[in-house]
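Note that this complex is displayed minus one protein chain, with the remaining chains in position.
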Amino acid sequence: MIGCADKREQPRELTGADAANGLAVIERVGCAACHRIPGVAWPTGTVGGSLDGFGNQSMIAGRFPNQPQTLAVWVRDAPSMAPATGMPAMPITPAEARDVAAYLYTLDDD
Amino acid sequence: MTEAKSETGFDPELYKRFPTSGERPEGELEKLEKIWCGPKGWEWITVINNNYVGVYYIGAAMLFFVLAGILSLLMRTQLALPLNGFLEQETYNQLFTMHGTIMMFLFAVPAVEALGVLLLPQMLGARDLPFPRLSAYAFWAYLIGGLAFFCSIFFGLAPNGGWFMYPPLTSMTYSPGINADFWLLGIGFIEISAIAGAIEIIVGVLKNRAPGMTLDKMPIFAWGMLIFACMIIIAFPSVILATTLMELERAFGWPFFDALKGGDPLLWQHLFWFFGHPEVYIIFLPAAAAMSTMVAAVARTPLVGYRLVVLAMIATGFISFGVWSHHMFTTGMPSISIGFFSSASMAVSLPAGIQVFAWIATVAAGKMRFSTPGLFVLGSLTVFVMGGLTGVMVAMVPFDWQAHDSYFIVAHLHYVLIGGMVFPFFAAIYFWTPMSSSRPLSERLGKWVFWLMFAGMHIAFLPMHLTGLMGMPRRVYTYLPDRGWEIPNMISTVGAFLFAVGVLIWIVDMIRNFRPFGPRDAGNVFDSGGLEWLPTGLYSTRSIPIVTTRYPLWEQPNLARDVEAGRYFLPDAPTGDRETLVTSPLNAEPQYLQRIPRPSGWHVWAAVFTAGFFLLLTIQAYWASAVSGVLAVYCVFMWGWLLDRPRIQPTVDIGAGIQVPTYMSGPRSHGWWAMVITLVVAGMILVMTAFSYVFLWSRNPLDWIAPPQTGLIIIATMYAAALVAVRASNAVLVADRPRSPQLATALMLGALALAAGAWWIDLTGWWATGLTPQVSGQGATVFYFLSWQGFFVGTSAIMGLFVLLRFLTGQVEAKRPATFELIGLYLAYTAGQGLISVLLTRLFPGG
Partner (left out) sequence: MTEPIDGLQGWPPPVLDPAGPFAGPVNTLSWALFGIVIAVFVVVMIALGIALFGPRSWRRRIGGEKVLWGLGLAFPVVVLSALLVWGLGLTAQLSEDPDPSEMRVRVTGEMWWWRVAYLDAQGNEAFQDANEVHIPVGQPVVFELEAADVIHSFWVPRLGGKMDMIPGRRNILRLQADEPGSYGGQCAEYCGGPHALMGLIVVAHTPEDFAAWRAKQAAPSTGLVAASALPVAAGRQVFQASGCGACHAINGTDANGQAGPDLSHVGSRRTLGAGILPNNQGTLAGWISDSQAIKPGNRMPAYPVLTGQQLRDVSAYLESLE
């Protein structure tokens, strides 16, 4: 029975990360050029997936577990994890990447 | 006070016979009421009495105001936040275009025209307007066309080039859909409507005043409407030409505005703004004249500086034709042009300032009451002065180079339009509702309406001055964040909604209290001095008074009582039909009795088919459009057929034994005036065409080819001969010889044949040179001259048919020369226009 424990309940926390700054970083580097991101009115890019409800998603890009550390690496250097991805490395620091991840985790379905 | 010399030979001593004494005969009033009865059933659609048409017209105008206002609320919602996704880019672009177009063309001009239709006859002491079916036609064409135009939004087909639709953006290349055609053809109705209204008003104001009402005693509102109408006659032809040329370019590739093919985008700007700037004064002057009326009434004292105000309005009208290029300061004009237009633009503020100080002086001289009209009047003064001052700012060219096409201009234009027209119009609604409705509007709600609109207006538009200086351009569907534009935009949006709440309360007030078309009205609630406050029925006043002052109800004692008792002119209907008096333009001396037609369906059908013609053309249903056009012509034919009727008695008694004719032709007659005014419109189109021709030549002189080398003499001779034939036809008819009708008809048709033949030779001559309309600016303008002339030859042919039919039905006689005279004028104009066109295109630049 323990094997069926709801793994989604594992808390997604990034200690010391600032979700508000994450939104500012998203706007500064233009993530919305490819992604539709709640909280960013424009652009509403369609190249990558919509990040609506990302907080509840179990996977990143359909391949990786949606966990804080994984996400923080992904947003900064996706090609290092998935060489064929269309998402390039982004010019943000690791601390900024964590802030971005924190913001994305605020995006749940409501 | 010196007595004016008699203008027409009428003996002013005859006025002393009025008011007559004794009772009027039994049944006279009932007969008047029966002749002027109100509509029943379908007659509500065919009604032509200005008391009905005026209310319909104002209602339609306010409907468009509300519709365009809703569009603006959608726009402001979109702009409240940066990069807002409330409206898509294309939707926003269509909405802002429609907002401007509807406000300027479907609300502002029709609204003030409607005010004239409703008020002028009663203000002037006439029974109705001189051409009531014409204004009814204008109304129906406007309503049908305007509603169809508005519905284009729901199909995503609304124009999206901005309300002044600059090419090349609006050319076929960059606007391939029919959206732009909707605008071009949609504006077509408004143009017809406005011109019809203008003809009505000029003739009504100058020829249908109560006896004794000299120009100096004419209500100031009538002066405003007169100048308004004259301005329409001179300004609208320019936009008629511009829209026609653009449609020709879009549909057939005639390159008027295409720089690559010898046209010039600036030609559109010149043609449009030559209309566009006077347009805003066309909108402002009647409202200002209404202000002058209401300020005097609410302050219960005559207007201070009446003559100065009249001169100021005339000066405004005049100067406003000389400022159009201030909309083009950033197009790279030569310095000398810039200097001229900047000076003129500063100068035009002077007469407006005089009017403002006349209002302040009047308030000082009287005792202002803060009723709802009073509040709107004061609010309008404040807002208009602010708008006028920012206008002076943008007349300074270096400042305009920064402010042009930014939100500063949006602020300026809304201040002058809302202060100069919307607020005066709301004041007028509150002020004159008691004249049309059995209940006045609510003073309590009215104060809410005013304060919400006043506050909302400032909150919405005052920040826009700043927004423009912050760098925000016009006509943007969104803006980037982090500029600081968010805060003023949000404030503006809040203000817009506040304003809208005010309008909503007004709508509620209208629903609750406006009761028109009833047997009685609410009375002279504001104790005003104008004739429109006399007790009236659908026949206007029971008798037509003699006017001796500017404020008859204040200064002519017992006037209301005597008028109602029938003790002045025309207490009855001597010909048994609807009539009014025609008086002379300067001194309003009685000249003849005008018989006004009864309602019939032809003008409504003509409006439906006119609207159909334009709309079907827009959606490219060409055959249906042609059928509709033919039917429209047929309806106009039938409408006109009922005019120029046999007369029953040569003169009638219009009161106290004074006899006047019942029929008039020649320069005294209202029909002659209407035709001449129409021909002035045509002439202005010709002038603007000539301007276009010379302008395009100046841009590309090397592209001009030599004109046809032969034909000029014979063409000119034929047109000259046509002119002679027309003259001869009229002279022969009036000479009343035994075979006069046949000869006159033959001469008229001969003139037509000469004009048509001259045109044909001109056309084939140009065709033979190998020039085509698509190939160059010369081709486009020369063939436009030829097409325009062809249109006149064609319509002259229709008139020729009319003449022939009149002859064959025995209606051509020396005693009734009016039809021949008017058609003769038209034909003579056609010949003259052809002559000018052929001389210009073949002699300039020559070669």
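Residue numbering begins at 1 within each chain, and the chains themselves are lettered A and B in the order written.
Just so it is clear, a contact is a pair of C-beta atoms (placed from the backbone, for glycine too) under 8 Å apart; a residue touches a chain by one contact, two chains touch by 3 or more.
Note that the structure is a prediction, hence the values are computed from the model and not measured.
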Just name the one of B:101, B:160, B:244 or B:524 that touches the chain not displayed here. B:160
Residue of B:42, B:155, B:174 or B:791 touching the missing chain in the full complex: B:174
From B:128, B:247, B:264 or B:821, the answer for touching the chain not displayed is B:264
Touch with the omitted chain, as defined above, among B:430, B:485, B:526 or B:554: B:485
Have a look at B:24, B:474 or B:515 and name the one touching the chain we're not showing. B:474
What does the interface between subunit A and the hidden chain look like in terms of residue numbers? 24, 27-31, 33-34, 42-48, 79, 83-91
Since one chain isn't shown, list which residues of subunit B touch it in the complete complex. 88-90, 93, 160-162, 166-169, 173-175, 259-260, 264-266, 304-305, 308, 330-332, 335, 338-339, 342-343, 346-347, 349-350, 353-354, 356-358, 360-366, 368, 378, 381-382, 385-386, 389-390, 392-393, 395-406, 466, 468-485, 699
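Rule of thumb we're sticking to: only the chains that are shown with their structure count from here on.
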Hey, how far is the Cα centre of subunit A from the one of subunit B, in Å? 62
For the subunit A and subunit B complex, residues of the former touching the latter: 27, 41-42, 44
If you look only at subunit B, which of its residues touch subunit A in the complex? 81-85, 478, 481
